[in-house]
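Take this structure first; my questions come after.
A protein chain is absent from this complex, but the other protein chains hold their places.
On to chain A.
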Amino acid sequence: MAAMTEPVRATGSGAGGPGNRGGSGGLLRNTWLQALIAVAVLVAGYWVTRALGNPAWAGSFPTGVGDSFMAWLDGVYAWVVANRNDSPLFLYFFNYISVGLGSAVVLINYFLDFLTWAGVTVLGVFAAWRIAGWRVALLVLATFGVFALTGLWNESMTTLSLIITAVFMALLFGIPLGILAGRSDRFYRGLRPVLDFMQIMPAFAYLLPFVLLFGIGNPASAVVTAVYALPPVVRITALGIREVNKGAVEATTSLGSTPWQILTKVQLPLAKRTILLGVNQTIMLAVSMVVIASVIGAGGLGDAIYQALAKINVGQAFQAGLAIVMLAIAMDRVTGAVGHGAHTPRIPEHQRMPLLGGGLALVILVTAVGRLLDLGGWPRDLSIRIDTPINAVNDAVQAAIGPAAAAFGGWTQTTVLGPLNNLLTGSPWWLVVLVAAALGWIFSGWRVGLVSGGSFVAIGLLGVWSNAMDTLSQVLVATVVTIALGVVVGVLMSRSDVFAAILRPVLDFMQTLPPFVYLIPAVALLGLGPVPALAAAVIFALPPVIRLVNDGIRGVPAGTIEAAASQGSTKWQLLTKVELPMAVGSLRLAINQGIILVLSMVVMGALVGAGALGNDVVLGLAQNELGLGIASGLAIVFLGLFLDRVTQGRRAPRA
């Protein structure tokens, strides 16, 4: 279930860089040494500035431009509020969409309610069995069991309705866009930055504008979820279309097929498996938006988590979190099975229709009985509460390692985060811009250098320089920890099949459990501030990194390893000289995912006191300050752009 949102890494001619001169260069040509010098310049600049007593010319980026940008956005907001009941733009466009979406979610929810819990369960299990075989059907049954026994049946159905609507919408736009992108390189090149933007821009930052445009509750929630979940299906569909055997396309063309025929008869059928992988990823992302959407009234399971947290009842939040995890895993396995076409029960052609009819009849029968017995949602009285034991475990953990954890939190703050933050916020802004540009140039060539410097200037122009530097220091630490841990665990995972088998469900769980559930325990352990936020970010970003490293190393051809081993390489040499270098593509992707996911936790981190940009994004939503929220969100996007481009190296064609 790796959130492989960026699998497209066509090899291409990258921009050449200064360090790309083979092994013949002198000491100064060494990339890492150059980077070290750049950082040393920054540190020296910081100390000089301090020694001079922080003169005005060596401070933060002036905020003038940013302030007027924010004021302009606030003006737009005020205009919309004043005009949304009269402007034709709303009367004839946005309001239609919101009524349509709102009704769609509500209708699906009514339908699920109408089926009663018995009907939904029979329908779900039967469909899962027919599509994906009995193992997945059992998993689906277990999922419905969790919904029922946690007493969250109705909430789960609300959430399911929202996810169905949002995913449908994302696919409606995403698949055609993906097909276009697969057929036209130019279109794809134009689209990619937009997709990057959609994924890095924190959802909290665009909640407010979407509520303005589409209305609170289901409509805005569905749009926000769809926007967030759209990129992978576009990317992966494009990849699928591209990978279709060129020969097959040429053969069909030579037979005189029209482009439409090629698409529908050749490309789409052949790319079906890949496209379904994209659909699968889209569903996963939609599930992960459930909690955020409940801030604007989406209700359902996310709401249950919020409700529990208002009372600081970690056990109750975990219960709802577990329902979300089960939902995500079940949906992943079902759609995954459609993609592979594996495990489907083998049923002879002539029995398929009767079987389908029988299944439908069974669903209708169960529903009718359910309605006669007035079953509705699963009765809350028949639920099992696991919150008390979970709370007990939570308290015990806290008592056992609380003091040590708090000391560790304080230590991290004083020795790592604090100094790094001081360095970045206390140095002259132009020096930081120059060093960023230099790092981009050193690692990935002059184009990336320009992009890096430009990103930092843009952050300054947005008027959020100090907060952005604060956030950058936190993100750097979290990313380094994530990638270091990810590589170590990933290597271990690739070494042992048993360990891998044990780890996989744990990773599934880490990836789909909403961070809200573990944020509060993290505060209880580590103390409020950036440290618990970093811990949560690491937990969240780690699974895909581990998976990608594991996949990369396992993908190294056995012959290569044997050859190296036969020449007497030690295990360590094998790893560092053969396996890791050969898995470099996967490692790059792992780094990219680590960065994107850590950045996506910046706003969550602010909910437990990480402050900085994340806090301003939340503040923008909560205090009606559209300008502040958007500007801070954009700054996070630029930080992402910088980190991603610098770490992707000069072989990355996207720079």
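Methods note: contacts are C-beta pairs under 8 Å (C-beta built on N, C-alpha and C of every residue); 3 or more make two chains touch, one makes a residue touch a chain; residues count from 1.
Criterion: contacts and distances are computed from a predicted model.
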Name under which UniProt lists the unshown chain, selected from "Phosphoribosylformylglycinamidine synthase subunit PurS", "Glycine/betaine ABC transporter substrate-binding protein", "GMC family oxidoreductase" or "Alpha-ketoacid dehydrogenase subunit beta": "Glycine/betaine ABC transporter substrate-binding protein"
Candidate in contact with the missing chain, chosen from A:Val136, A:Leu212 or A:Ile390: A:Leu212
Omitted-chain contact residue, chosen from A:Gly527, A:Gly594 or A:Gly633: A:Gly527
Residue, one of A:Gly124, A:Gly299 or A:Gly321, that touches the chain absent here: A:Gly299
Touching residue (missing chain; options A:Leu255, A:Met353 or A:Leu372): A:Leu372
Touching residues on chain A - with respect to the absent chain: 78, 81-82, 84-85, 88, 90-92, 95-96, 98-100, 103, 106-107, 110, 113-114, 207-208, 211-212, 215-217, 294-297, 299, 303, 306-307, 309-313, 367-368, 370-372, 374, 380, 402, 406, 409-410, 413-414, 418, 519-520, 523-524, 527-530, 605-611, 614-615, 618-619, 621-624
